[in-house]
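Only one protein chain is missing from this complex, and each of the others stays in its spot.
Here the chain labels run A and B in written order, and each chain numbers its own residues starting at 1.
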Amino acid sequence: MPVNFSEIIDVLGTLAFAISGAAMAVQKKLDILGVLVLAFVTAIGGGTLRDVLIGDLPVAWMRNETAIVVIIAGALATFFFDRLPRHLSKPLFLFDSLGLGLFTVVGIEKALVHDFSAGIAVTLGTITACFGGVIRDVLLNQVPLIFRKEIYATACIAGGLVYTMLTALSLPQKTVQLGCLCVVVLVRILAVRYNLALPSFLRKD
Amino acid sequence: MPVNFSEIIDVLGTLAFAISGAAMAVQKKLDILGVLVLAFVTAIGGGTLRDVLIGDLPVAWMRNETAIVVIIAGALATFFFDRLPRHLSKPLFLFDSLGLGLFTVVGIEKALVHDFSAGIAVTLGTITACFGGVIRDVLLNQVPLIFRKEIYATACIAGGLVYTMLTALSLPQKTVQLGCLCVVVLVRILAVRYNLALPSFLRKD
Partner (left out) sequence: MPVNFSEIIDVLGTLAFAISGAAMAVQKKLDILGVLVLAFVTAIGGGTLRDVLIGDLPVAWMRNETAIVVIIAGALATFFFDRLPRHLSKPLFLFDSLGLGLFTVVGIEKALVHDFSAGIAVTLGTITACFGGVIRDVLLNQVPLIFRKEIYATACIAGGLVYTMLTALSLPQKTVQLGCLCVVVLVRILAVRYNLALPSFLRKD
């Protein structure tokens, strides 16, 4: 079975977010089913919202059980090796950032396949990457991380703009994908490393 | 007008969840419109999410006003006979459990009509049964019950597996439906009666 690069990106992003969702559920002391549900919601929430908004139904994970297998594997691994999140918090952060970059690419490309404009494509890439985490936070009854701290959606928007520019330069698709991915991951890492934040009303006082 | 067994199941489940949602709204001291909205959301939330994910639009309650009439009747009865929830908490719990079992059956069968695999069907049955309550809890700004205590989604998954097995044995549809319904209700009642819970990270310490 030939597998293309975009499918690999999708599976890796799904795994990264499943682990990220499961790790937060373990931290909140949910039972094993809660861990599975949170991993599932975090990994497919953004793509599901994107597919619903576009009208590409049934949503992707119902047509392709690879995602479900990957999510269950990632969630169970996180649940049973529960010390992992503590000892490996840096790799987990990298994985979450990687998921953010990978899903931005997936979302943009799905929008372009459906002939949306570049602006809508960047918006859908950002929704795909960020809304799984938003739904996870809403279900856990906390203000979504995206609103609280860290450059998160901003990294996706920056990556999306780079995707658009590199495409306009007629570069090959893999180069464009890698460029977008690297920008998202780098912006996020640098923002957390140097504690960068967007201007807010509070800081103006 | 001939009415089939599946439609009766759907109406009963809708009524059970409308009463359950309205009772929680009364308990939270919402006004009469809040009670109606909560009853509505609890009763149609799971089925609406299922229909949206499948792409079976417009969603069911917009094509069939029976559901709306049943919900308004259940909500108003709960609002005006407000002592009912306190004096009848056991019957209400049974009603909620019944709704859970009935909607699991409805969701599985809708998925099978749309030719999804057994795994997706059990998932959609569980979503149909549980997500009305999840949306109700999110709107009331509390961590969804499904994540906090009681075997809830687990009962639906157990019932879904029984549905799949009995279907594989070529039993008649009504037997399969009743088997699934009984398993969901029994698992839930036994779990609450004997205070059963799934393993969680907390209890491993």
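The criterion applied here is as follows: a contact is a pair of C-beta atoms (placed from the backbone, for glycine too) under 8 Å apart; a residue touches a chain by one contact, two chains touch by 3 or more.
Everything numeric in this text was worked out from a predicted model, so none of it was measured.
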| item | value |
| --- | --- |
| Selected residue (touches chain absent from view) among B:12, B:68, B:145 or B:161 | B:68 |
| Touch criterion as defined above, residue of B:18, B:98, B:140 or B:184 at the omitted chain | B:140 |
| Contact residue for the chain not shown (choose from A:35, A:153 or A:187) | A:153 |
| Contacts of chain B with the absent chain, listed as residue ranges | 26, 29-34, 37-38, 48, 52, 55, 57-59, 62, 65, 68, 79, 82, 138-141 |
| Touch residues of chain A, complete complex, unshown partner | 52-55, 57, 114, 116-117, 119-120, 123, 134, 138, 141-144, 146-147, 153-154, 157, 197-202, 204 |
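Assume only the chains that are shown with their structure count from here on.
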| item | value |
| --- | --- |
| Centre-to-centre distance between chain B and chain A (centres being mean Cα positions), rounded to whole Å | 30 |
